[in-house]
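After the structure tokens below, expect a handful of questions from me.
Missing here: one protein chain of the complex. Every other protein chain is in place.
A, B and C are the chain letters, set down in written order, and residue numbers restart from 1 in every chain.
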Amino acid sequence: MPLRNPAEMQAWVESIDARARSRLGLGRVADYIPALARQEADRFGIALCTNDGQVYAAGDARESFSIQSISKVFLLTLSLRVFGNALWERVGLNPSGMPFNSLTQLEAERGKPRNPFINAGAIVVTDHLVSAFATPSQYLQDVARRLSGDTTVLIDREVLESEWQHRSRNAAMAYLMKAFGNIANEVDDVLYAYFACCALGMSCVDLAVAFNYLAASGYSRQANKQIVEAELARKINSILFTSGMYDAAGEFAYRVGLPAKSGVGGGILAVVPGRFTVCAWSPALDDNGNSVAAQYALELLAEELG
Amino acid sequence: MPLRNPAEMQAWVESIDARARSRLGLGRVADYIPALARQEADRFGIALCTNDGQVYAAGDARESFSIQSISKVFLLTLSLRVFGNALWERVGLNPSGMPFNSLTQLEAERGKPRNPFINAGAIVVTDHLVSAFATPSQYLQDVARRLSGDTTVLIDREVLESEWQHRSRNAAMAYLMKAFGNIANEVDDVLYAYFACCALGMSCVDLAVAFNYLAASGYSRQANKQIVEAELARKINSILFTSGMYDAAGEFAYRVGLPAKSGVGGGILAVVPGRFTVCAWSPALDDNGNSVAAQYALELLAEELG
Amino acid sequence: MPLRNPAEMQAWVESIDARARSRLGLGRVADYIPALARQEADRFGIALCTNDGQVYAAGDARESFSIQSISKVFLLTLSLRVFGNALWERVGLNPSGMPFNSLTQLEAERGKPRNPFINAGAIVVTDHLVSAFATPSQYLQDVARRLSGDTTVLIDREVLESEWQHRSRNAAMAYLMKAFGNIANEVDDVLYAYFACCALGMSCVDLAVAFNYLAASGYSRQANKQIVEAELARKINSILFTSGMYDAAGEFAYRVGLPAKSGVGGGILAVVPGRFTVCAWSPALDDNGNSVAAQYALELLAEELG
Partner (left out) sequence: MPLRNPAEMQAWVESIDARARSRLGLGRVADYIPALARQEADRFGIALCTNDGQVYAAGDARESFSIQSISKVFLLTLSLRVFGNALWERVGLNPSGMPFNSLTQLEAERGKPRNPFINAGAIVVTDHLVSAFATPSQYLQDVARRLSGDTTVLIDREVLESEWQHRSRNAAMAYLMKAFGNIANEVDDVLYAYFACCALGMSCVDLAVAFNYLAASGYSRQANKQIVEAELARKINSILFTSGMYDAAGEFAYRVGLPAKSGVGGGILAVVPGRFTVCAWSPALDDNGNSVAAQYALELLAEELG
């Protein structure tokens, strides 16, 4: 597929949108909290942000959705900026090999989560930020606005309250880590900040723009700022490659071969280093918790990208 | 050893006391909470209560200590009285084969604890009682007073607060069970009631008298009341035999061969069905969390009982 | 139920037989090897052997069946006679809490099986006997004949070959233990001897008579010999109580309250210390691998025994 100019790029994105919609009807919308369960299953959007700042979008690409676990990439980036490699004393770097909310491994490994993209790992990362910032979720909302250039980005209070009401499993993980000395703050404070970040509402366009620094050697054109050093951007992409797609990281790497992060809101962010970021969204998920249509869109994209 | 009359019985108990003290100096006092850590390691007491109401005591047998997990026998008894076999829908009956505070098994078995004598099981039992009674720990304190005949039996507030401060692992278990729908009430309420029961202060004499119904076909001579039916007393003894001594249930059954329940306060209650209950206490514990000297005392007792 | 004389005893055993047959039709015959799968599901037998040598039998009590895991009690007895407590350096004494053929626990505990009544434990016990005897399964057959007084007791070659053909999981366990240094002999030799013992064909009457030493303080009236010391008989009964019924040890202890050992051939041997042994048999099993009708028979027996 020739991608020589903006018109061809836009046509390509629209063509992926058209074909990915064939997968609508498959999978199931996340239903563990009511605020997510009521999402319409037949939505699909895709947006691509090139390193020179062009945005190509199709379908419901400007519709806000709950970014959920994609927020873990924000959390990790901020934490690495503040704490550097000290973070890795409390969180591992290896694939988990177990469901994203498993307690078994956490107990066997004495409260040190395998990586920052499983829930336990992101909760430890949040604990760092709760130590560092007075209002960590407010701060994260500001960062999301600056990086995306969208001043309407907002923590969805209804989603946040719903997550809080259904916090039992995450609370179990947080208390287990605290029992091993790996949570410094009050569990309730850490969880509330963690859920607030998950509850950020952003669109495909917002996310593709906001995370473009991962494709652009750490530099955000939107914010006009080096967010992380080039080497660190490369490293974050490596963790995304090995651990970004829950249990299916290896399968996704095999089929698609791009660093990516998925959320149960139905979004998937992927990085093509040196070229662009792309975000696809569709609410219905497969058994691993990854959006069916968004995965398919990224498969088409990777295949045609060569 | 002839045990034909009260004098011989008393001599026997004193002789066990004298010999068990040879084990003082071995093991370690529980130190996970300060209120327990400050117990003196060189205390030892033993009391025996026969089914006809005689009490034989030696050493520090009238000193109050934190009954900790021995309270699980009270909790189970009360819950079976109120809920009968419905209890077994939410708690299992089989040995755990894992440490008393493991989350791995609890996760694998979808929040249903193996038995009522591991922490998770006792927390579910407490949840039942929180549903049934307005002030469950107050009620348990009253029951302990009536069954022991000791009106000074008291929940130790310092121990209770200390347990609460160090609740992380128990909170992790409780939240995990709640995630699986096996805790009906607020986790904090259930844990507080659970810790209150653990924090009951009772002496060897108190415990031997209070639990005599387990040796006497369910009848408490002290309270002049059938606490549970004879068949149920036999059944509780069976669970004590298979699951009463933490991880070491099988070894204790092999060496001693009596239904028994141990607590990290250093107490061990044992039952000789049809004859008597016995409680030995000494704070220093082995790696399984069972009192070294109290175990040895019960070993001597079982051997000489034939 | 009055059990004052032989006629009343015989009537009682026949009454249990009649009532237990109401459970025929429930459960499933073991089908992991063809030689067991072809057993008829509607057979039931029960035999009781008192410590004074009386035998009361009903139903198919004199029919030979594959004793399977009940042979583990022979293996343990012989091994304790030869090696004494040294056995416990290589096998544990505690309930497993996991399925009888689990490798997970075996790996976590570095090749030391939890107890001698799970497969891995019995394989270690057999390894001991392979070290001690030139023809261990021949020796076990001789022992079974002497203790039961039935000179026709035989290793069933068809069952043995069938077990050998389907040895994969047991081979996995044996090799894992060998990897940890807990199998001294060639794995194939140990497994073959182990399967030969499992393949012994005996009847309810044979088993009740042969194991009466467990009820009679270690003395076999049939063989006119002290098989193990009284204290050791008591200890074997304790392991039967905590670990004899696969995963359901605790439930069986709760409901029935007798030391017992089950086999997938459908037999269950139980001990009433000081009085008698009893063996019930019916091929159809529940999900835990215990005979449905035989369990029910023992439940009736225990209840009416008081």
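We adopt the following convention: contacts are C-beta pairs under 8 Å (C-beta built on N, C-alpha and C of every residue); 3 or more make two chains touch, one makes a residue touch a chain.
Because the structure is predicted, anything quoted here is derived from the model rather than measured.
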Subject >> Partners of the unshown chain among those that are drawn >> reply: A, C
Original post:
Of C:107, C:161, C:286 or C:299, which one is in contact with the hidden chain?
Top reply: C:107
Subject >> Touching residue (missing chain; options A:72, A:114 or A:128) >> reply: A:114
Subject >> Touch criterion as defined above, residue of C:43, C:178, C:235 or C:255 at the omitted chain >> reply: C:178
**OP:** Tell me where the left-out chain touches chain A, residue by residue.
**Re:** 92-98, 105, 114-115, 234-235, 238-239, 241-243, 247-251, 253-255, 257
**OP:** For the chain that got dropped from the picture, name the residues of chain C it touches.
**Re:** 102-104, 106-108, 167-169, 171-176, 178-179, 187
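FYI, only the chains that are shown with their structure count from here on.
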**OP:** Same or different, please, for the chain A to chain B contact, judged on whether over half of the interface numbers appear on both copies.
**Re:** same
Original post:
By CA centroid distance, what chain is farthest from chain B?
Top reply: A
Original post:
Which whole number of Å gives the spacing of the CA centres of chain A and chain C?
Top reply: 56
Subject >> Distance between the centres, which are taken as Cα means, of chain C and chain B, whole angstrom >> reply: 33
**OP:** Indicate the residues of chain A shared as contacts by at least two other chains.
**Re:** none
